[in-house]
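Heads up, one of the protein chains got dropped from this complex, but the rest are sitting where they should.
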Amino acid sequence: MQENRASLEAFKAEVVAWFEANIPEQPGFLLPESFMEVGTDQQFEFLRTWQRKVYEAGYLGMSWPEAYGGGGYPQAYQDIVTSEMARQNAPFMMNTIGLNWAGPLILHMGSEDAKNRYIKGILNADDIWCQGFSEPDHGSDLGKVQTKAVLDGNEYRVNGSKIWTSLGSYAKYMILLARTNPDTESKYAGLSFFLSPMHVPGIETRPIRKLTGEYGFTQTFFNDARIPTSCIMGNEGEGWQVAMTTLMFERGAAGGQAGGISMIDLRVDDVVELAREAKRDGAPAIEDYYVREQLVRFLIEEKANQLSRVRARIPALVSERPSAIAMSGKLRTSEFRRRLCQLAIGLQGANGARFIGDSQSADAGKWPRSYLNAFSATIGGGTSQIQANIIGERVLGLPK
Amino acid sequence: MQENRASLEAFKAEVVAWFEANIPEQPGFLLPESFMEVGTDQQFEFLRTWQRKVYEAGYLGMSWPEAYGGGGYPQAYQDIVTSEMARQNAPFMMNTIGLNWAGPLILHMGSEDAKNRYIKGILNADDIWCQGFSEPDHGSDLGKVQTKAVLDGNEYRVNGSKIWTSLGSYAKYMILLARTNPDTESKYAGLSFFLSPMHVPGIETRPIRKLTGEYGFTQTFFNDARIPTSCIMGNEGEGWQVAMTTLMFERGAAGGQAGGISMIDLRVDDVVELAREAKRDGAPAIEDYYVREQLVRFLIEEKANQLSRVRARIPALVSERPSAIAMSGKLRTSEFRRRLCQLAIGLQGANGARFIGDSQSADAGKWPRSYLNAFSATIGGGTSQIQANIIGERVLGLPK
Amino acid sequence: MSEDSNIKSAPISFNDEQVMLLDTAMSFCREKSSVARVRDLLLSDSGYDAGIWQEIVALGWTGIAIPEEFGGSELGVNALVPIAETMGRFLLTTPFISTTLASQMILQGASEEQKTRWLPGICEGLIASIAITEDEGSWDLEDIRCKAIAHEDVLHLSGSKTFVFDARKADIFVVSVMYEGMPALVVLEKDQLNENALRREVIIDETRRSFRLTLDGVQVKTRNMLPAGNTISTLAHLNMLANLLLSAELAGGTAAVLNVVIEYLTTRKQFDRLIGSYQSLKHPTVEILLGLESMRSLVYHAATVWDEQQREVAVRMAKAQACEAAIFAGDRAVQFHGGFGFTYECDAQLYLRRALCSQLLFGDAAHHRKHLAPLLLS
Partner (left out) sequence: MSEDSNIKSAPISFNDEQVMLLDTAMSFCREKSSVARVRDLLLSDSGYDAGIWQEIVALGWTGIAIPEEFGGSELGVNALVPIAETMGRFLLTTPFISTTLASQMILQGASEEQKTRWLPGICEGLIASIAITEDEGSWDLEDIRCKAIAHEDVLHLSGSKTFVFDARKADIFVVSVMYEGMPALVVLEKDQLNENALRREVIIDETRRSFRLTLDGVQVKTRNMLPAGNTISTLAHLNMLANLLLSAELAGGTAAVLNVVIEYLTTRKQFDRLIGSYQSLKHPTVEILLGLESMRSLVYHAATVWDEQQREVAVRMAKAQACEAAIFAGDRAVQFHGGFGFTYECDAQLYLRRALCSQLLFGDAAHHRKHLAPLLLS
């Protein structure tokens, strides 16, 4: 196959054409903006169908080995697809935990059996994955994981609870961090990492209502749930290290993701468009100097973020702190999104007060919803405050 | 005397007239903006003469007891004078440490002898005071004071060094915090507080050059300097508590200051004036929308700060956190000044790059100088970061 | 030090009556409007408790700024501020603000006969609202598309209004229209509305009830029109009063959300430390405090100088500060609650969503700064 796609140029043209022809129409309901916001069955089925279609066209998991369902192409091909999906505002690939966390991890350190068993289902969205790291009351401090997994014959008996499980009610598998040894000296040393089935007795999920009033996350309860010992990744007690490996995949600091966008992108241009259409004191908001000044600021910031991704690949231009750009990606983009949405709400005059479900709300209430949902990224996966600590300590070498 | 000044109204009219008639012309050299910036003898003599003149007219220490050289009036009289001095942009009262720190402290807890000895010289500027709290390498952490005072007969033998001594080379007395007991459990318990003479053998001062290139602070060296035991304030080992008392006077959280402004005030209106005169891209800066937006922001902030001082005196309107406004005064006003000066530099087009000593610099280089000097207030007396800690902990009850 | 010397003329007065009012309002709202009660009301159609409204009427608050001759207690607009602030603090939702804005428009712009017709009823509990904003959401209150055309002594209205708060329960409405090419104000009574004239609007603040009001086909006697010469000044008065009361509400809400944050920061641990000990949370929380102190000072100043020339500057400053500081507070409150802050259960969202809404009513911070510039810089 590889020789059929002689050049990246030609491939790109093909991709552009395919997405132009195949991106689905907006359905009659508001789509979620990321995999963390899938709150209704309608939304779920729409997105699952779309991911499957993209995979079947050969545009997902392109760099993963052919043997397990991937494409066997160099990463550059997948990058072209990913960029094009973003450019054309395609719906995102919803099985995000599988594509960006579990899949790369299984390919990296899983058994032959695990690769055969899980990879294809991740790509074609037959098997939805979720993540079970956070627990109630312990926020970002993974060392405090209290969910217990006790070895009992050839099974682990799991008790406890996980929170912020996206797609929890749809998932077939969970990447689960649980405590297998409560007595270790380091609080990290007693953890183990599992590829846990979700459809076993003793596992239940309960939806969490978000500050927008919508749903999207669940809390997962383990009540003497039994999972096979074969589900463990790495050795018992190495869960922390394995979890850190997945976090590296998630932060994009290492390669290996299956590709495809995982959230609807917000661009400053979308807000510029809004500012053209929204009225502020009787005139288009874009004519207001304050709005213009703010938009230009955001355009500069967006451009800088885009360019930094490019510069990060030029060793001579990042030699002093090679990881700075990758390590700060989450902080920069999540905070950017939050602030940008705040501007989008504010520039619309009184109509900015309209919310999801109001027939006259601009873009069907996208902006206030995006603003409130933006906190999921500034809070989840380590709050912005913790991200700043991490960058300060690991990139700049500042003391803890 | 008190009956001669029947009403505050009438008194105010008198004060307005006196200052209108007596504020000196700008001399042929740039005046310092606060007592921390007196860098030349010329500046010093000019300001000492002015303070003496104000005192002799009866407008300084008005609320201090007549017996020691004060006026014996209610505080309201002094407040009128202070406001009027600010309004008319009078030069500041340079013996600040005496007027705002040492004087109130001596009146609060000093002996009859101390009151007779020190108060009048503070008011008429015969006796200049300086402050010896900070030490090299220990910044804001007063608990770390290393300067030692060892009892030796009826004297203490002092060794060590103090830094950021304003007016150090002019001062006759220093309020000095020194360690009299090196072995206490709490690092604060071994400190004592002295009204130390400066003109004794073994005390030397060395000027410190500021980031503006000017002078104004000194470092003070104690080399077996001997000071009488009678100089101690409070008991040996109570220095920390006494120092905290003076800090309360300094922060304005308690009354008792002799009155009179202690620095040249920067008002937003001054920057508005600059913006009218400075050109930016060929037009008055004040016509630039960005400059206007910023000026309005500062005007709101300034007004709010002024109003908060008024509101702080209305118990029903500060009942939830009565100390919030007073405790945050230094943080708010010092950071305000720093940011305002930054704007003032920036709005002038290329000419904002001119510095003190350039014949074409706006207001003789006041703006870049004020900006750089503004750090003395955001750093000295507890940095803004430490101020925020103090407010968070003491006003909001947040944990240390 | 610099601050001390900066005081020129910056009056805030707060007399004994106001002190008592603030005390009363605090006790009343604290008792009547627990957060649990607020959350119950989010789900209700009217959004408020009719019994509480009756108590408010009985307390005389609906007549507090209405002259005695029309049944009020004539304490003036600045008596409204502690009430609005406290209601904002406890998220006590009733048609108080809507009714007050409408009654003050009538007081400002109506003839003696009209005042006599409507104001005593309002003092006694009639609910009123204002229908001022239109589809474009402009903050220029003279930017009106709705029309009134007179046939003999009957006005025929057309067009639609949006953001008509508490409309479902309102007995009368003050409506702005164009009449003979000029802005005009008309008072509608609820039985003059067509069936289905009201449609609920979904707004980001779930504590408020907003409606779209269709005027097409409505007929009302010309005697319900306020005297033409008063229209512009009445709209200007409304603009200032609405911004003052919204600012007061925002100050109250910010005080409340600050306490929500402090409560969490002093009880929640992370990495074995109370999270309030982290400077990355502590310092922005101090910034919330400072923003709050500033807005309260500006709000009570604006109330104090309400009848003076400085009113417009004072009110616009208060609203500019209130919008930014309240949104900052709500936004940080959500963030600092971590995962819990992202849930509907965390109270931070109530205040944040309210602040987002309030900033967009009668002008946000940038809008007011823009209007302040010529007032302050020329």
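Some points to look at:
In this document, chain identifiers A, B and C correspond to the written order of the chains, with residue numbering beginning at 1 in each.
Here is the rule we use: a residue touches a chain if its C-beta (ideal position, glycine included) is under 8 Å from a C-beta of that chain, and two chains touch if they have at least 3 such contacts.
Bear in mind that the values here come from a model prediction, so they are computed numbers and not experimental data.
Within the whole complex, touches from the chain that is not shown fall on A, B, C.
Check A:S111, A:T184, A:Q306 or A:S359 against the missing chain and you find that the one touching it is A:Q306. Within the complete assembly, residues 278-280, 283 of subunit C touch the chain that is not shown.
Although one chain is not shown, part of subunit B still touches it, namely residues 134, 138-141, 163-164, 208-213, 279-282, 288, 290-291, 338, 342, 345-346, 348-358, 360-361, 365, 368, 371-372, 375-376, 378-380, 383-385, 388-389.
The omitted chain makes contact with subunit A at the following residues, 82-83, 85-87, 100, 252, 261-263, 265-267, 272, 286, 292-293, 295-297, 299-311, 314, 316-317, 320-321, 324-325, 328-329, 331-333, 337, 385, 388-389, 391-393, 395-400.
Simple rule for what comes next: only the chains that are shown with their structure count from here on.
The chain pair A-C and the chain pair B-C differ in C-beta contact count, and the higher one is B-C. Per-chain CA centroids place subunit A at a distance of 40 Å from subunit C.
The geometric centre of subunit B is 42 Å away from that of subunit C, both derived from CA atoms. For subunit B, the set of residues touching two or more other chains reads 293.
In subunit C, 366, 369-370 are the positions where the chain touches two or more neighbouring chains simultaneously.
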